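Quick one: the structure is below, and I'll ask about it shortly.
A single protein chain has been omitted from the complex, and every remaining protein chain is retained in its original position.
Read from first to last, the chains carry the letters A and B; within each, the first residue is number 1.
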Amino acid sequence: MSNMNNNPYIPFPSTIKEVIKHTDKEYTFRMEFTGDVKPGQFFEVSIPKYGEAPISVSGIGDDLVDLTIRKVGRVTNEVFEKYEGQTLLMRGPYGNGFDTDEYADGEVIVVAGGTGVSPVRGVIDALSLTEDAKDKHVIVGFKSPDDMLFRKDLERWDEALDLILTVDGAPEGYTGNIGLVTEFIDGIPIRDVTKTKAVVVGPPPMMKFTVIGLLKKGLLEENIWVSQERKMCCGLGKCGHCRIGEKYVCLDGPVFKYTESKNMLD
Amino acid sequence: MGYQLSKQNFGEVLGKLGETYRLFAPVLKKGEGRFKDTDVVRYDFVTNPDEIELEKKSDYAFKEFMLPISETLFFFTEDQVKEADIDEKDVLVFLRSCDMHAVKRLDYIYLENGKEQDWFYKRLREKVKFVLIGCADTFEDCFCVDMGSNRTEDGYVFSVDVIDGEFCCDVPDADMAKVFAECKAVETEVTPRFVTENEVHVDIPESIPIGIYGSDVWDEYSARCVNCGRCNIVCPTCTCYTMQDVFYTDNGKVGERRRVAASCMIDGYTNVAGGGQYRRTNGERMRFKVLHKIQDFKSRAGFNMCVGCGRCDMVCPEYISFSACINKVADAVRKEADDE
Partner (left out) sequence: MSRDINVKKLKKNAFRQSKVRGEAASRVRCPGGEIDVESLQRVVDIAKQYGKGMVNITNRQGFEIPGIDLDDMEEVNKALQLIIENRGINQEKYNGGYPASGTRNVVACPGKSLCPFGCYDTKAFAQEVDKAIFPNDHHVKIAFTGCSNDCAHTRLNDFGIIGQTEPQYDPARCIGCEQCVKYCKKRSVGALKVVNGKIERDTNKCVGCGVCVNYCPTRAWTRSKEEYFRVVLLGRTGKKNPRMAEDFMKWADHDTVIKIICNVYAYLDEYLDKEAVESKEHIGYIVDRTGFEEFLKYIMKDVDPNPKCEIQGRIYWGGKRYDQTNELRQSMFRFSERED
């Protein structure tokens, strides 16, 4: 498939190299992709019989990107019928993504909820490889044990850094943490709150209360980053759907410093 | 260079131009209004001057050429994507001064906002030249003077003002001037007519504090607005669209992708996969729209989005006035400043 006109709307075909099933609803598609890409960026993926949907990058490898897709509504059901070797049409990556270097030094807190883990998966991976990985605190929350994503990564992260894995609720007999991610912020041991950096990704209410918790703990607004989810039709700053105030989530985000995002009201 | 000519000779000019250009102009569509035996003025392709509505303000904007209400972008098959063809002929778009200013807004979003230009917009935009329709007098809802869009000094190939049945045209474009001269147009000094006074005035706050988000100024719109989105559709500066895919085959691999105009007032505008939705109330949507037009766009582009054409007021079934809303916002901003 050619794109001789250099038309940013024309998608390219990408081969599905591997499908990783996390839950009944969430799968990671390991896609062929060559080019610059950062965690937190997203691709517009053409889904047969549905249309385009913005999917964030959950992992980056050699000539590969991971796209973790949640089976929600009619949007993404079709993709789940796709298997290794077949192709999907995509365009991107779009958005600013996370600059992992920014969080590499010193104490860091990452709070991620549900599919919000996808965009920060690369960030957490990078943190887990730092020398002072034990100063990297990661709270990951899911609705229930059945909803857990990236189980292998969770095990790895648990070894390498300070991981707090929690679920909102669980059947009797579950021995892990039960509770909202916000409940674990207080307990994180921090030496210098004013220099600690934080990254928050998840559903809007979770992000709101997590940031409140972090600020209460003493973190500075300028040291907090969040990632916004909005309807993104074009990824190019044209269609308008993702605009919040003067910002376009697809161009200026989806990752924003809290000092910016606090003024982005819906 | 200016020319004065009869309607018949003006028709000849259009006839000659028709060999090179398609003419996209406001047309009075009889009986195509909302209600029985009501008309609507909207844009369409024309061939002679009788078809062009030069008196009334158009209900719908010129943007429908560059931003078609429904536009097929490309066709896809299993292994190929092919952009939809367009008519290769250049286009003369007839519009008023406020709309000339709106072009700058469309260009900003589609050509300057973000790293990438909009390929499909650009393709149509490059075909367009503008013909300025002079405004002898203000229309009921116009507030172009306060928005600074009442005057247009350049950017048009010729202008049209009908004065006592004679067509008076300023023709800055040399090629166009040749066509006028060939059609027995008399050379004379012509300045396009511009409105210098509107009945409607707006008072746009220099800066709008974030506190306005929580202002009760929006509350009445939650009750009054019916989120029909007509204000967005008729607006010459609204640019939002939504993608639609149409599948010709059961496997969903052959079909077309198109985009259709979108409205930030209509349900579904913010819906994300999984059911998330932002700005549920019509008051919130009104705030989103109004602040874009008089503040948020300006923060990015350096100039206000709204051009004061007043079409949104004309079309609103609930008599919601955009200009009145601007002034309510201005009052609220002043009040907030006084309270501090």
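One rule holds for everything that comes next: a contact is a pair of C-beta atoms (placed from the backbone, for glycine too) under 8 Å apart; a residue touches a chain by one contact, two chains touch by 3 or more.
Model, not experiment: these values are computed from the prediction.
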item: Chains on display which the left-out chain touches in the complete complex; value: B
item: Identified contact with the non-displayed chain, of B:N198, B:S263, B:N282 or B:N304; value: B:S263
item: Full-complex contact with the absent chain, from B:S6, B:N48, B:Q244 or B:N327; value: B:Q244
item: Contact set of chain B toward the excluded chain (per top definition); value: 29, 31-37, 40, 42, 60, 68-70, 228-230, 233, 242, 244, 246-247, 258, 260-263, 266, 268
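Here, only the chains that are shown with their structure count from here on.
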item: Length of the line joining the C-alpha centres of chain A and chain B, rounded to whole Å; value: 38
item: Contacting residues of chain A [partner chain B, same complex]; value: 1, 3, 5-11, 13, 46-53, 70, 72-73, 75-76, 78, 89, 203-204, 229-231, 233-234, 236-241, 243, 245-246, 248, 250-251, 263, 265-266
item: Residue ranges of chain B in contact with chain A within the complex; value: 73-74, 76, 79-81, 83, 109-110, 113-116, 118-121, 210, 213, 239-245, 247, 251-253, 257, 259, 262, 264, 269-276, 278-279, 284, 288, 291-292, 295-297, 299-300
